[in-house]
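Just below is one structure, and these are the notes that go with it.
The complex appears here minus one protein chain, its other protein chains still in place.
And now, chain A:
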Amino acid sequence: MTEPVLSVRGVVKRYGDHTVLDGISLDVREHEVVTVIGSSGSGKSTLLRCVNLLEELDDGQVLLDGVDVSDPRVDADVARRGMGIVFQAFNLFPHMTVLDNVTLAPRVVHRVPREEAERNALDLLDRVGLADRAGGYPEQLSGGQQQRVAIARALAYSPRLLLLDEITSALDPELVGEVLALVRELAEAGRTILMATHEMGFARQVADRVVFLDGGRLVESGPPEQVLGEPVHPRTRQFLRRIIDAGRL
């Protein structure tokens, strides 16, 4: 069996006395789409931020293509080049045009000449359906459009692994569809994706594997039809029942 793209091993993260991640282990293989579900505060976002090295681990390891990138001797800036992350709140740079947002990392980090970077960025923006907005600023776009730009920005340097942190949670309901459709396309194109989400229906259709987090622990993991359809753990059942009651599944 080949090396997983991402391997999370016994990761612990604490904020003061509060343990947010309590020994999480998880593998994501090439071309695999893994969705992380769980109630608010279960540690989904923290897990993604730890993988992206935006948070320092309190224990455990994060391996990217077999390399321990959580080692403090590893240059985190270099390690991050293998990953792209999209945030819940878009976090586009408001003082830059859409095009500059997308070309920033290729130009500055990967030293791609501006012309080439812009050509690639326009291709990407075309794929997310926003090539005509390249010269505009983020504040002139709708939430769904901003999030699609953020996805293009994360893809601009062809990362091995794409991290999606509840990317539809800040969107109006009618804008969720356009963003999820884009993620589905990426999944079908064979991208390796680790995605925290509240969209159970989407997880069921697109994910290869669903992981349920509760209280900082990985409670249940398996194919979506199993975890979402016939969960074995009482906590998973309880969580899913609440979701169903809220009409979200």
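One rule holds for everything that comes next: a residue touches a chain if its C-beta (ideal position, glycine included) is under 8 Å from a C-beta of that chain, and two chains touch if they have at least 3 such contacts; residues count from 1.
As a working rule, contacts and distances are computed from a predicted model.
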{"item": "Among \"Malonate decarboxylase gamma subunit\", \"Amino acid ABC transporter membrane protein (PAAT family)\", \"YoaK family protein\" or \"Multisubunit potassium/proton antiporter, PhaG subunit\", the UniProt name of the subunit that does not appear here", "value": "\"Amino acid ABC transporter membrane protein (PAAT family)\""}
{"item": "Candidates A:N52, A:N120, A:T168 or A:T192 - the one touching the absent chain", "value": "A:N52"}
{"item": "Contact residue for the chain not shown (choose from A:V34, A:A105 or A:L228)", "value": "A:A105"}
{"item": "Those residues of chain A which, in the complete complex, touch the missing chain", "value": "49, 52, 54, 76-78, 80-81, 83-85, 87, 89, 91-95, 104-105, 108-110, 139, 153-154, 157"}
